[in-house]
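Of the protein chains in this complex, all but one are displayed in their positions.
Take a look at chain A:
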Amino acid sequence: MTGTSIVRTHGLTKHYGATVALRDLDLEVERGEVFGYLGPNGAGKTTTLRLLMGLLRPTSGAAEVDGLDAWHDSVEVRRRVGYLSGEPALYPKLTGAQHVDFLGHLRGTDGRLAAKRFAERLDLDLGRPSRELSKGNRQKLALVLALMSLPDLLVLDEPTGGLDPLAQQEFQAIVRETTGEGRSVLLSSHVLSEVQRVADRVGVLREGRLIAVDRLATLRERSLHHIRATFADAVEPLTFAGVPGVRDLQVHDHSMSCSAPETALDAVIKEVGRHTVLDFECAEAELEETFLAYYEKEAVHAP
């Protein structure tokens, strides 16, 4: 049964010799959503996506795309999916248009018109051999090749790496239109900022384990901020310790530092405002830190 999920994995596990790249992954991507697949380098993101594409054979467990087994029915799966590899390689002597032509023939659908439109939006010249393109433009071409068949599912491995800010914005617009048409997107990244404008849900992978899946809005609320303030007078630690959500609190007579999730910021700042402030700093923490703070324990304690 296809159900509501376009991607579903059960106990998906991949070993490379002694290295366990992915353990017991249960992941679902719903139809019509953008799923941000996050994790530091080496977490197993690329491994997961290549398992979905049937490029890797699972050590155990299985992955399904649109109800089809990713390994055994790989050809049918690929008919439904547009894939951007994590380190896309192209044919150096072929132009963008020749890539479009060749891969379109392999797929059996003419992607030329769509490719031309995507290339224009990303400001990419399809007439030049790929070896003459800059790294950013090669990335754009690989992206166009994944997009051009307007597939039911886009599987994009770190798609915005190497793209200039303008192209990144255009890419985000394209992703949103895709889901607007009821199609789905699974994209990986090692930084939250790359997916936070487009993802509906986010999954976080660490050392081959999925440690959290959440709606982006929830994740945002939890996103940790570092706060540091210096005051004209000595302050009482207890006044800050009473604010819900505050952690790592340190108070040394005239100064205070702590971490707090986005939802607690207002309360912290109001507390700070009751004193005479000489200096104030507030910065969003790295994604990794947020996850370590909130999800690691849950994952460890999970049955």
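Here is the rule we use: a residue touches a chain if its C-beta (ideal position, glycine included) is under 8 Å from a C-beta of that chain, and two chains touch if they have at least 3 such contacts; residues count from 1.
As a convention for this text, contacts and distances are computed from a predicted model.
When you check the chain that is not on display against UniProt, which of "Fumarate reductase iron-sulfur subunit", "tRNA N6-adenosine threonylcarbamoyltransferase", "Coenzyme PQQ synthesis protein D" or "ABC-2 type transport system permease protein" does it turn out to be?
From the listed options "Fumarate reductase iron-sulfur subunit", "tRNA N6-adenosine threonylcarbamoyltransferase", "Coenzyme PQQ synthesis protein D" or "ABC-2 type transport system permease protein", the omitted chain resolves to "ABC-2 type transport system permease protein".
Among A:Leu103, A:Leu150, A:Val191 or A:Val213, which residue is in touch with the absent chain?
Considering the complete complex, A:Leu103 is the one touching the chain left out.
May I ask which residue of A:Met53, A:Ala119, A:Val195 or A:Ala260 touches the chain that does not appear here?
Here the residue in touch with the unshown chain is A:Met53.
For the chain not shown, which residue from A:Gly86, A:Gly161 or A:Gly245 touches it across the whole complex?
Residue touching the absent chain, from the options given: A:Gly86.
Please give every residue of chain A in contact with the chain that is not shown.
On the side of chain A, residues 46, 50, 53-57, 74-76, 78-79, 81-83, 85-91, 93-94, 98, 101-103, 105-108, 142, 145-146 touch the unshown chain.
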